[in-house]
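The other protein chains are all here in position, but one chain of the complex has been omitted.
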Amino acid sequence: MPEKRIVLGNCGATDPNDIETYLGKGGFKGFIKARDRLKPGDIVDQVKKSGLSGRGGAGFPCGLKWELARNAKAKMKYLICNADEGEVGTFKDRYILSHDPFGLIEGICIAGLAIGARQAYIYLRAEYHFLNDPLCRAIAQVKEKGFLKHLDIQVFEGAGSYVCGEESALMDSIEGKRGEARYRPPYPQARGLWGQPTIINNVETLMNIPHIIANGAAWFSAMGTAKSKGTKVFSVSGDVSKPGVYELEMGSSLKELVMDLAGAVDIKAVQVGGRHGNIIPGHMIDIVLSYETCLGPGAVVVFNSKRDIIDIVHNNMHFLNDESCGKCTPCREGTEVMLEILGRLRGVEGAAGDIDALEDLAQTMALASLCGLGQEAAVPVLDSLKYFRAEYVNRIEQSLFLRSYLGEELSKSKEGER
Amino acid sequence: MGNVNVNIDGKKLRVREGVTILEAAEANGIKIPTLCHIKDQVPTGICRVCVVELERSRTLVGSCHTPVSEGMVIHTHSPKVTAVRRVIVELMLTAHTGDCVNDTNAENCVLHNLASDYEVGAPRFNVKVPRFYPAEDSNPYVRRNLSKCILCRKCVRVCASIPGKNILSVGYRGFRSKIVAGFDEALLSEKCRDCGKCIEHCPTGALSAPVKV
Partner (left out) sequence: MTKETSSITSGRAELLPALKRELKKNGCLTREIMDTVAGRSGLPLNEIYGVATFYAYLPLAPLGQYVIKVCRCLPCDMKDAQAVIGGIKQELGIAPGETTADGKFSLELVNCIGACDQAPAMLINAKLYGNLTPQRIVEILKSY
């Protein structure tokens, strides 16, 4: 299956600094249709019928989310575009924001109409500070065209925290607090930013909206699998000859993405879904990419046969430990203990109980952490133990051998000293 | 608000809609352990020892913050719950560097008691650098020994609920989180007086009344 560029359709085809080029490509047709010919309820219906689900990783049905916020009674409703992609191996939002800011803004404009929000924020990660000014200029151009009479859009820049990509932490961050996850319920669509109904959508999710409105729900839902509609944008990196952003119809295979498009040849494993994504061994490369199988935010990192699985999982854990917000016990303490174990395994200093300890910790973190990030933090550990258990077992055996050997050498040298 | 039917540990109960699972359980004589919970304050769901098994839920849920709803089937002490609670308590003890063995207050330590209830044995886990902070004796009303702190944040919340106080916050993040006063400095007596609320709520010996010699 070749690439199917819908979300990325205007990237490279329009000038991100000039709204006229975007309008020339049919830009804002979706918005004008939504504004002039559809009632807010109809917009929500179209999105519901399209089957669009959240592209940030969780995959919650977008139309349902909108409906809940639309029906919530409140003086003020907020719309937040989550541009805080911090997942390691994800850069699709950077690509989209750099090449097609107008597409995103159009999506936000339509979402604002649908849910009745008057204030929208684009939460931009601090690492993408260089995109802040261009984005603000694009918003100003849209405003000049008169498309923002119903909505104010502000860019809110983060300050360096991965957890702020989690929606409750993101809202805390906008509220001027530490960006820590909140328990739910209440869900943001009922009680979100400043206690008001709030919709938080990923950049890619919102990019789909103008196309759905312009071309109809049926056009959209004809693409993909039973439960995953439309296309998905993937960020591919690691051991490939052509790293970059690719858009494929949902239900395409991992093989098409990493081998046919990105040029991977030698594949030991692929991590799909980012830092706490699934680790797929090379022999399962035909796996289909969809919410039903594995997807996450579409971060895909390829590892060749020279890569060490324990190194990979250790680097994963280093990141998660560094970025854990520290609010709940399982994630705060669990990532630290896992890092200690993985660090020892990496340095061939494993101990007999290490695999059991990792599995116990992984289970506890998955079942008891406060937010999705903590719950998923152990996924790479569990996956690698499932598919590459022999590497862990070998490493522990090597460690035990080395220790006993070195122990003998050490006692010999001590005897020598005497 | 009306009533809802829930099943907790096999008991069919009718409870008021809107109460939490913890409140429903307590009202019916079912005990669920807590560390960060403060009665009548907005829950935070931080410590996770109150997690329970809710049928049809992918994860365990925090009982202190999850409201009951019609038809919930809940297990507060299933093998899964017990195993998870044990690991959580184990994790709290891992980075803990208090001299609890010599502590005369140890029998009042909620963490200590939980560890014995859940039969947490010899420490299994390690961290590269355990949390260690020198004990602070500078304040005449509160002695702080943050090496024993499990970051439940009860002190932060009770202090914030006293008008004109709010002198404690959580600083840093992740494993390096720490309860801080001011610019991460000693608790000054001009600001902190003798109300003793934080000492009352501290589940470990991290905050205590100074020993009068």
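First chain written, first letter: the chains are A and B, and each begins at residue 1.
Operating definition for what follows: a residue touches a chain if its C-beta (ideal position, glycine included) is under 8 Å from a C-beta of that chain, and two chains touch if they have at least 3 such contacts.
Only a predicted model underlies this, so the values are computations on that prediction, with no experimental measurement involved.
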Selected residue (touches chain absent from view) among A:25, A:191 or A:227: A:191
Chain not shown: contacting residue from B:8, B:24, B:181 or B:199: B:181
Touch criterion as defined above, residue of B:8, B:88, B:149 or B:168 at the omitted chain: B:168
Among A:129, A:283 or A:386, the residue in touch with the chain that has been omitted: A:129
Candidates A:69, A:88 or A:345 - the one touching the absent chain: A:88
Interface with the undisplayed chain - residues on chain B: 42, 166-173, 180-184
Interface with the undisplayed chain - residues on chain A: 85-91, 93-94, 125-130, 156-162, 173-180, 191, 194-195, 235-239, 243-245, 271, 275, 301, 303, 307, 312, 315-316, 319, 322-323, 325
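The rule is simple: only the chains that are shown with their structure count from here on.
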Distance from chain B to chain A - Cα centre to Cα centre, in angstrom: 31
Sites on chain A touched by chain B in the complex: 161, 178, 183, 185, 321-330, 332-337, 339-340, 343, 353, 357, 360-361, 363-364, 366-370, 375
Complex contact set, residues of chain B against chain A: 43-49, 51, 59-60, 62, 65-67, 80, 83-84, 87-88, 91-92, 94-95, 124-128, 150-151, 170, 172-177
